[in-house]
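Only one protein chain is missing from this complex, and each of the others stays in its spot.
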Amino acid sequence: MKLTDLRVAVLGLGLMGSFHTELLTSRIRGVQVTVVNDFVQAKAEEVAARIGARVVADPIEAIKDPEVDAVLLATPGNTHAEQVNACLDAGKPVLCEKPLTTDVDSAYAIVAKEAALGKQLIQVGFMRRFDAEYAALRELIVDGGLGNPLMVHCTHRNPAVPPHFNSEFMIRDSVVHEVDVARFLLGEEIASVQVIKGVATSTAPEGTNDPMLVIFEMTSGRIVTDEIYVRTGVAYEVRTEVVGESGSALIGLDQNLQVKSTDGRWGGRITPGFVERFGQAYAVELQRWVDAAGQGTIDGPGAWDGYAAVAVCEAGVQALTVDGKVEVQLQTRPEAAR
Amino acid sequence: MKLTDLRVAVLGLGLMGSFHTELLTSRIRGVQVTVVNDFVQAKAEEVAARIGARVVADPIEAIKDPEVDAVLLATPGNTHAEQVNACLDAGKPVLCEKPLTTDVDSAYAIVAKEAALGKQLIQVGFMRRFDAEYAALRELIVDGGLGNPLMVHCTHRNPAVPPHFNSEFMIRDSVVHEVDVARFLLGEEIASVQVIKGVATSTAPEGTNDPMLVIFEMTSGRIVTDEIYVRTGVAYEVRTEVVGESGSALIGLDQNLQVKSTDGRWGGRITPGFVERFGQAYAVELQRWVDAAGQGTIDGPGAWDGYAAVAVCEAGVQALTVDGKVEVQLQTRPEAAR
Amino acid sequence: MKLTDLRVAVLGLGLMGSFHTELLTSRIRGVQVTVVNDFVQAKAEEVAARIGARVVADPIEAIKDPEVDAVLLATPGNTHAEQVNACLDAGKPVLCEKPLTTDVDSAYAIVAKEAALGKQLIQVGFMRRFDAEYAALRELIVDGGLGNPLMVHCTHRNPAVPPHFNSEFMIRDSVVHEVDVARFLLGEEIASVQVIKGVATSTAPEGTNDPMLVIFEMTSGRIVTDEIYVRTGVAYEVRTEVVGESGSALIGLDQNLQVKSTDGRWGGRITPGFVERFGQAYAVELQRWVDAAGQGTIDGPGAWDGYAAVAVCEAGVQALTVDGKVEVQLQTRPEAAR
Partner (left out) sequence: MKLTDLRVAVLGLGLMGSFHTELLTSRIRGVQVTVVNDFVQAKAEEVAARIGARVVADPIEAIKDPEVDAVLLATPGNTHAEQVNACLDAGKPVLCEKPLTTDVDSAYAIVAKEAALGKQLIQVGFMRRFDAEYAALRELIVDGGLGNPLMVHCTHRNPAVPPHFNSEFMIRDSVVHEVDVARFLLGEEIASVQVIKGVATSTAPEGTNDPMLVIFEMTSGRIVTDEIYVRTGVAYEVRTEVVGESGSALIGLDQNLQVKSTDGRWGGRITPGFVERFGQAYAVELQRWVDAAGQGTIDGPGAWDGYAAVAVCEAGVQALTVDGKVEVQLQTRPEAAR
C-alpha cells in the first residue's frame, strides 16, 4: 500500500456498496479499502477475503477504526443519521449514499453540526452531477447558452423494480434524483411539490401510482416537471430538457446533448478531438495493459498486428503513385504470434 | 508505492507520451511511473520532478533499469525497432505506440524474435479496439447480427493538422488506424491497397492529396473504403459502417451505435440500466471524492444538498395525498454550508 | 371547369384563407374556387381577379350562392356560429377553421342541429390528424404497439407571435391543437384542465404567462401535459410523446417517429420502398411537368441529362470487365440544350 493511499471503510455491502467496492479496488487510484462492514457478517467476510480488507462488525467501530481515513456509507437510510454523526465526531470525510437521513430534522441537525465544524466532510451520492451530459447541460446554462432557464422537463423510467417500490418509495428513491438535478441545474431551492396521478400501468401493485407526474415550483417560480415511471418493461431512460429564453437543450435520448438555438438549428457539438472521442479508450487500454504486464503478457493488439499495419501502410504509400491497386505481401504468421 | 504496483518507464514525452503519463499517474490503478526519458533532457526532468520519477537519459538504459518492470514507448517511430528489441532482450512487456517500426523487414524480425520467446510481450497502441462503440460493433459482427460482412466504409476526419501531414504521412499516421480497424472488425488480413486522389482542399499544401479515398481489398475479397481528410476545419470525426448480408451498423455519428436490420427498423440499443448509463459518473464521483477526502474535504454535493433533498421528498410524499401543491419548508442555510 | 369539379366558396382571405385558396387553386384536384368573400372588399376583388372567381360581398349570400357546392370558412371565430348555421340550412358541406364557435352553447347547438340532419356536413380544421407522423403515431397506438397509453407529453413552441397572444389567446388558439391531438390519439374526452404558470420569458407582454404548462385529465384518468411557449425565438416545434404500458413513441424531433420498445431498442422504421421515400417527389415532378407542358416546355432534367446518363452507364457497364477506370466520352453540348 502506498503511504499516501486513502484508507476507506465501506459500510453496507448490498447492491450499491458492492458496486462501489468493485470500483474502489479495480479502477480508482490512490485508495485502499481497509475495512468492510455489513449487517450480514458472512457477506462482509467473503468480500474482505477477496479484496484483502478487515471486517469490523460494528459500524460505529468501523468508522472510528485507526486504519480508516474516510468512510463510504451504503447502509440502509434509517442508519445514516447515527453513522454520519459518528463520521463528524471522528472528523472523517464520508461519502453518504442518498438519502442523507430519513427525516428532515435529523438531516438539518447534521447540516448544522457540520457547519459548526467549519469544514465540509459530508458528500452525498448524487452522482448525476458527475455525468458528462449533465455537466455539459449545466455548463451550457451557466454560460448563458439558453438564456434564462424557464422550464425543465425530466423523465425517469426504469424497466422494472421490486414490489416494494410503492408511490412513496418512488418519491424517496427515484424522484430524489430529479430533486437534485433541478437544484443543480437551476442553482436554487424547490419551493413546492405537486403530484398528479393518472392511470397506473397494469403491472403496478394495487395502490401504487406508476407512472406519476411530479411538479416542482422553484423559489424563483420556475416550473420543473418529472415523469416518474419505474415499470416500463423497456429500459433505463433518464432524460432532461431545459427550456430557456433563447434555446432549449435535451440530454438522455441516447444521442448526447442536443440543443435547439435561435439560429434555427438543432444538433449537438461534434467531438472536437481525439481526447474527447477516445480518451476513455486510452484509459481502458492502459488499465488492461498494466494489469496484463503485471503478469508478463499483453491484453490487446500484438506485434503481428503492428507488423501487418506497417506492411499495409507501405503498400498504401506505394499506391499513392500507382494507378490501380498494390498487393500487400505478408510473411508467414508464426504460430506463437497467435 | 504498493509492492504489487507495476513499475513503468515512459520513453518519449511528446503529445502521446505526456497524455499517457497523465493517465498513468492520475487514473490508472496498480502502476507507478518510476522512470522517464525524453530526447529533450529538460523536458524529462520537468516531468520527473512533477510526478516523482527518475530521469534516465539513455533510452536503452531506461529499458534495462532494475526499477522498471514494463515500458511505454512513445518515442519517434524510427527509434522503435531498437527499443522494442531491447525490451524483448530484457524480457519486459512494452506498450508501443504505432508504428511498430518504420519498415516491413524490421517489423517482421520483431514478430519472429517475439515468437521465438514463446510469449507475447509487445502490445501495439491501436486503442480503438478499447473504444466502447468499436467493441460493440465487433461484438455485433461476431455474434452474427449483421450476417456475413460484405463491405466496410470508414471516414477519418481531423479539423486541422500540422503542415508535415503530406499524403504519405496521412497514410502512415492516419490511415494506419483504419488498417487496424479493418483487420480487427473482419478478422482477416488486407490483400491490396488502392489510393484514389480527387480534388484537394485549398488549405492543403501543394502536392498533398487531402482528402483521399483509400480502398482495401481483404484476403476474402471484401472491400473496405476509407475517406481520409485531415483539414476539414470542422471537428474530429471518425465513422465506420459495416454492411452485412442481413443488416448494417454505423458508429461515429455522435449518436452511438445504430443498426438497420431486417425487421425494417433503424435505431440503437436503449441503455439497459444505471450501470451502463451512469457507471462512468460513479467512477468520476469516487475518484474525485477519494482525491478530496485525502485533503479532508469533499468535491461534490454536500450535507445541505442532502438535507434539501430530504425536505423536498418529505413534501413530495405529503403531496401524494393532497390535491394541489405542498410547500417545502427549509431552515436557514448556514454560511459554512456554502 | 370539369362538370364534376366541386365549386367552393372561400370566406375570409386572411392568413389561413389565402393559404387554403393557394392550395385549392394550385395543388388540389377536382375543385374550383368559384366565389370568394372577405370583410375587406378590395382584398376579395384582388384575389377573385387573380384566380378567376366571383366576389360575393355578403358571407351568408356567398354560402347560399347557386354556384357554390361547399364552403371553406376562414373568417374570424365570432362569425362562425352564424355562418356554419347557414351552411347547415343550405345543406352544404363546410370546412370550418378552428374554433367551431367561440362559446360552448352555440357550439353544442350546431352539433345538435347537424345531428338532427342525420348526416355530417361540418368538418373542423384540425389538420394535424392529416400529418403523416401523427397518423403513424395514432396507428401505432390503435395497433397496440405501445400497450395501453398511460401519459402523453406535448410541446408546442412558436418562434414568435403578435402581441395579442396573451394567456387566454394562447389557450384558445394554440393549446386547442393539443386538445384535439389528445382526443384524437387517446379516443376519449378531456375531463379537466389545470394551468400551471411559471416564470415568463422576458419578451412576453406584462401579464402574459408564456410559457405555461397545461395539464389535461382524460375521462379515463390518463394525464396529458402540454408545454405551450410561443415566443421561443427559435423555431416552430411541435412534439408529442405517448408513454404506454409496453413502449413509448415520440414525434416532432425533426427525426420522424421514434419508438422505444420492450425489445430494448430505440429507433424508427426504415423507409420500406421508393413510394414511401420518393412518392412526394414524384407528385412534385408531375405537377411541375404538367404546368410546364401546358406552356410547351419542361421544368426538370432535359434531354442532355438523359444523354449524359446513358453515356455514363455505358461506361459503367464496360467498367464491370475492366480493372481500372473507363473514360466517359461526351459529344459537344448544343447551346440550345441549356
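Each chain gets a letter, A, B and C, in the order it is written, and its residues are counted from 1.
Here is the rule we use: a residue touches a chain if its C-beta (ideal position, glycine included) is under 8 Å from a C-beta of that chain, and two chains touch if they have at least 3 such contacts.
A quick note: this is a predicted structure, and the numbers were derived from the prediction, not measured.
Taking the complete complex into account, which shown chains does the hidden chain touch?
A, B, C
Pick from C:58, C:89 or C:103: which residue touches the chain that isn't shown?
Touches the omitted chain: C:103.
Which residues does chain B use to touch the chain missing from this display?
148, 150-151, 153, 196-203, 211, 213, 215, 217, 220-223, 225, 227, 229, 232-235, 237, 243, 245-248, 253-254, 260-262, 264, 266, 323-324
Since one chain isn't shown, list which residues of chain A touch it in the complete complex.
Against the left-out chain, chain A lists 258, 260, 264-270, 272.
By definition in this document, only the chains that are shown with their structure count from here on.
Can you tell me which chain lies farthest from chain B, using the average of the Cα atoms as each chain's centre?
Farthest by centroid: C.
Nearest whole angstrom, what separates the Cα centre of chain B from the Cα centre of chain C?
A distance of 48 Å separates the two centres.
Let me have the rounded angstrom distance from the C-alpha centre of chain A over to the C-alpha centre of chain B, please.
Here the centre of chain B sits 21 Å away from the centre of chain A.
Once you find the CA centre of chain A and the CA centre of chain C, what distance in Å lies between them?
44
Quick check on chain A: which residues sit in contact with 2+ other chains?
Only 197, 215, 217, 234-235, 237, 254, 324 qualify.
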